[in-house]
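Below you'll find the structure, written out as structure tokens, and then a few comments.
Of the protein chains in this complex, all but one are displayed in their positions.
Moving on to chain A:
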Amino acid sequence: MRRKHQISKIIMILTLCVGIVAFLPEETSEGFSEQVIQKGATGDDVVELQSRLQYIGFYNGRIDGVYGWETYWAVRNFQEEFGLREVDGLVGDHTKDMLIRATEYDEQWIREQLNQGRDFTHYGEQGRQAPDDSGTQPPSGEGAPSQPPAEEGAPEQAPQPGQDEQADPGEQQPEGQEGTFDGDVPEVPEQEEAPEGEQGEAVNVPGGFSQNDIQLMAQAVYAEGRGEPYNGQVAIAGVILNRIEDPEFPDTISGIIFEPLAFEAVDDGQIYMEPNEQAREAVMDAINGWDPSGGATYYFNPDTATSDWIWSRPQIKRIGKHIFMN
């Protein structure tokens, strides 16, 4: 009983918060934290950057919060067209100022779309597009800004006509939410920054690997190397990667992990355990180039090793319980 009470209290508070935030005056100009945004960055600033670039037609990709190549070219085009001194893809104060002057950004609306995992666009001219408002395609053609290229210290851009009618954040808020206090948790859009892992957002992945590959490797590392020191875990992931490079082994992560008798923890099913965060980190470190195994393609536990053959190979080093070798 008491818990239920607490939950509904929390819900009430959250809902109130949503209500209050919805009635706050729209803030569009004071965006961006102080950081210089560079390629490879993730987070709220990147969402804002992409949204603003899209607003004036420089960026036609998904607004996903990852500063990738498409964003990079968009930034460079912007820097060039707007006559900024440095065309380098680094979003510093000058570029930010220029962007803020030239565009508008409705953080709340964007957040909502992201949290709901929608496909959406944020163009200035045609207004915003979420899947339910059927309508025109986004303008195609890159580098077709509606404004003439401006010199440093460009005049203030008037807001584009048309976008004000649409999607006033106040109206976007579903009405009558206060009434839903029965055990069902109402959809409360998070007002805090959405953590990575929200729908609609994306993450950086190392070239050639998918999040699922990383997960599979993490499972293998966790199953094989639980209780090993951290560098021992990175080394296990390193061995898997070294095997991919080695022509005598299969060419895929799954092929290597599921090779019969290759890994004990695969044969006895421990691989299906959920890996912890450390195992994932170890895999990422290995993929990013760390290899404490010293280029090994085999390792074994000398206490339980059953094959004589495995002792005959040149050993590189011992980490924790495992001996790594070629």
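Details
Everything below uses one rule, namely that contacts are C-beta pairs under 8 Å (C-beta built on N, C-alpha and C of every residue); 3 or more make two chains touch, one makes a residue touch a chain; residues count from 1.
Operating definition for what follows: contacts and distances are computed from a predicted model.
Matching "Spore germination protein", "ABC transporter ATP-binding protein", "CHAD domain protein" or "assimilatory sulfite reductase (ferredoxin)" against the UniProt entry of the left-out chain gives the name "Spore germination protein". Of the listed positions A:216, A:253 or A:325, the one in contact with the omitted chain in the full complex is A:325.
Although one chain is not displayed, chain A still touches it through residues 33, 35-43, 60-62, 64, 66, 68-70, 73, 76, 90, 196-207, 210-212, 229-231, 234, 247-250, 255, 259-262, 267, 278, 281, 284-285, 288-292, 294-296, 306-307, 309-310, 313-319, 324-326.
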